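Every protein chain but one is kept in place in this view of the complex.
In order of appearance the chains are A and B, and numbering begins at 1 in each one.
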Amino acid sequence: MTDTPQDLPEGASKRLAELEHGLFTSDLSVNEFLLIKEVGFHPLGFVMGSSIYHTGIQTRKWGQSQELTKLTEAMYNARELAMTRMEEEAAELGADGVVGVRLDVNYYEWGKDAAEFIAVGTAVKAENGVSYRNKLGKPFTSDLSGQDFWTLMQTGHIPQGLVMGTCVYHIAHRGIGQTLGSAGQNVELPNFTQALYEARELAMTRMQDEANQLDASGIVGVRLEEKSHQWGSHTIEFLSLGTAVVKTSGEVTLPAPTTIISLDN
Amino acid sequence: MTGPAPLAADRPDGSAGDATSGDIRKEMLAAAQSLDRSAPSPAAAMTSDLSIDEELTLHSIGWEPIELVYGVSLHSIPMGVWNWGQGEITHASSAFARSFAAATDRIHHECARSGGHGVVGVHVERNVDRHHIGIALTGTAVRPVGAKKLPSADSVFVSDLSGRDFTLLQGSGWMPLGLAAGASFVYAPRRSMGTAMKQTSQNVELTNFTEAMYAARESAMERMQRSALALQGTGVVEVKVTEGPMEFAHHAIGFSAYGTVIRLVAGQHRNLAPRMVLPLDDPVRGVEATALRGA
Partner (left out) sequence: MDDVPGDLPEAAARRFSEGAFTSGLTVPDFAACLQMGLEPAGYVQGFCVMKWGSWQFYPGAGPYGGYGPNVAGTHGGYSESWQCPHGFVSAEHRVWGQNYEQPWVEDAWANGFTSAYERLIEEASALGAHGIVGLVDTSAPLGDLGVLEFRVQGTAVKVKDGPPPADGRPWTTYLAGQRLAKLIEAGYMPVSIAATVASVRVWASCITAYLTEGTNPGWTSQAVGAEIEQTARAQMAVRRIARERVRAQLGGDSLHGASMGTRERELGEGDADLECILRGNRVRRFKEFDPMPAPRPTVRLS
């Protein structure tokens, strides 16, 4: 990314330098901490990245269903910037990856149409000295909790990166009125089915493209969500998110779970 | 890609896991192949809204679900009963009682007709409106596996306990007998203008308010207890109480309570002797995908 800041803020370098002396910070729970140790990783520090982004405006054609590429790019780039800066912080610490990544958006009164995109997580490093960085030489990122990270490792998979695809789509106004005017029955509107279908597939495909760049063997925990926010009901953002994983061993080593009946409420 | 396999070799029981996952694989394969065979006779079909956990725990004590059953009743409340008055709004209280009784009666018949010995996991919907009160009960009829004898509608039990709770109770020697319910609707007492004026600057207990609310709560509970005694129960568990002013008439307050009546059927209570477990779970925390797009 060309407009990525070359350097992290001064405060960050200082904080990270302190962490290199053996202290670690993390927002992991004790359970998560112990499970991450269980699979041979050690937490290095709490890392974050931030980007305040102004989303532009794009004119929509009243009667045409189309993707609003400018908005798609805005939504995508803002998150990518925050993620990249977080990865840089992790790389600075010599981490193999970042677990428990959370993405947030903050709005401030001083910024109209602007939002702060934030990514936070805990950088981890393998204790056996082997590099677990992804194909691009960067620390892997994942939104997995400590428990999920442990479970995933038992299946012989290692996370490669949090991957995302998005598509902001505008649905035509014209056409719908015409169809509504005709017969009095509840019938399918094939054009609309197709437009929405296409938009979702675009979001999914972009996510998958990110995974392919990482040579991932798959994406787990895919979520596909949609919402039309400040843009009005005809403009919808489709967002897909998941953790790209690569398979390293053939066997699932999960022990058979014990059946219990809990007396807790 | 670098990186060793996960720590299978280090696991003391690494092989045990493999053996069992082989079993479930074989089962899955057998299950998938069974789809080529034709479906069994329609007579064997069951319907159930139980979760797989509930069904497995029921199976473990030899019970099975048979049919999704329900009972609904609505009773009318005459005009004008919510207007200002004193004491209990008997028309509303009795409409609740009758609706609950009729809905229970219907789910009993549904259960008996399907061959169930009882209904577990009953979901109770209460709808109190200005002119009517409705009660809807939905649950799954269950019976001991393969039981042939059709029970009578009077002999079946209805319970809002889950399949898990039913299993645990049964294992300890108890049985659910039925649902007990009670409701009471009252007018909030009025203060005269003079009294209200006098009290504006004082800290005083509004004794007539206290008494009215207290009495209404007591009478709802008492009605529930009376219906439990009528079922010859020794106790009522998981009582749910709702109370508060009516949306459509803020000066009227409703109390309703229901729970499952149970009785010890074994000679004596059997202890479960639970094992202690130390879970390593936390509440699930993940990326809020919506967070990326703003509010």
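The criterion applied here is as follows: a residue touches a chain if its C-beta (ideal position, glycine included) is under 8 Å from a C-beta of that chain, and two chains touch if they have at least 3 such contacts.
Quantities reported herein were computed from a predicted structural model and do not represent experimental measurements.
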Residue in contact with the excluded chain [from A:L8, A:A91 or A:I261]: A:I261
Identified contact with the non-displayed chain, of A:S50, A:Q66 or A:S217: A:S217
Hidden partner interface residues of subunit A, rising order: 144, 147-148, 151-152, 154-155, 171, 176, 179-180, 184-194, 196-198, 200-202, 204-205, 207-209, 211-212, 216-224, 228, 232-234, 236, 242, 244, 252, 254, 257-264
Touching residues (missing chain, whole complex) on subunit B: 21, 24-25, 27-36, 39-42, 44-53, 55-57, 59-62, 64, 68, 70-80, 91, 94-95, 98-99, 102, 106, 130-132, 134, 136, 138, 145, 167-168, 171, 272-279
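Note that in this section only the chains that are shown with their structure count from here on.
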Distance from the mean Cα position of subunit B to that of subunit A, given in whole angstrom: 39
Complex contacts: residues of subunit B adjacent to subunit A: 1-8, 11, 13-14, 16-21, 23-24, 56-57, 164, 167-168, 272, 274-275, 277, 280-282, 284-295
Subunit A to subunit B touching residues, read off their complex: 29, 31-32, 34-35, 38-40, 75, 79, 100-105, 107, 115, 117, 126, 128, 130-132, 135, 143, 145-147, 153-154, 156, 158, 162, 164, 166, 215, 221, 223, 225, 227, 229-230, 237, 239, 241, 246, 248-249, 251-256, 259-261, 263
